[in-house]
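What you see is the complex with one protein chain gone and the rest in place.
Our next item is subunit A:
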C-alpha cells in the first residue's frame, strides 16, 4: 500500500496504564482485558487519512517497567510522535509524568510531538486524577491532551489521528526536516510536495547524519 507519509510513533508511560491496549484498539479494534506484560517493545501499524492523504503510522509500544527503561530509551530519537499515557484511576502514574517527559525531551528530537493521554476514562467511579489536572499539566508543558478509554474505544482514534495531524502541520510549516529519516518521518511515493524543501521523488532519503539530540 502506498502512502504519502510514514510517521513513527512510540507509546510511553508507567506499566499497566493501558499502552498495549490502546495500540490493540487502534490497530485491531479490539480490547483485551487481561494485562499481558509487554516485554521490551512491540510493533503495530495502521493507515490513516489526513487532509485526503494516506499516512502510515508505525507504532512501537514500549514496556513500562523500569527494567526495560534503557531499552525503551533507544526509541525516543527516531520517533516523530509520542503518546505519553497515564491511568486516571492511579494517581502515581500521573505523578510520574514529569520523569517521563524529562526522559523523552532529553533523548528525542526537539520537534517530536507529544500527546498526553489519560486512559481508562470508562472507570470514572474510580477516578483519582481530575480531567482538569491533566489539562493543566498539558498546558504547562505544551502538550496536546485527551482522555481515552481503550475498553470503549472512546477517543482512541482521535488520539492517534490528532497526533498525526499535529506532525502533518509541522511538516507543512517546514519545521520538520523530512529528509532526515532519523526524525521518524518518511516520504512515500504518493506525496505531492507542498513544501519547497521536499525532493520530487521522495522515497529513501539521503544519508544525513542526525543533527539533533
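The definition used in the following text is that contacts are C-beta pairs under 8 Å (C-beta built on N, C-alpha and C of every residue); 3 or more make two chains touch, one makes a residue touch a chain; residues count from 1.
Criterion: contacts and distances are computed from a predicted model.
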### Summary
Answer for the undisplayed chain, UniProt naming, from "NADH dehydrogenase [ubiquinone] iron-sulfur protein 1, mitochondrial", "EF-hand calcium binding domain 1", "General vesicular transport factor p115" or "Nicalin", is "General vesicular transport factor p115"
### Task
Pick out which of A:71, A:136 or A:175 touches the chain that's been left out of the picture.
A:71
### Touch with the omitted chain, as defined above, among A:5, A:26, A:60 or A:176
A:60
### Query
Which residue numbers on subunit A touch the omitted chain?
1, 8, 40-45, 56, 58, 60, 70-71, 73-75, 77-78, 107, 181-182, 204, 207-210, 213
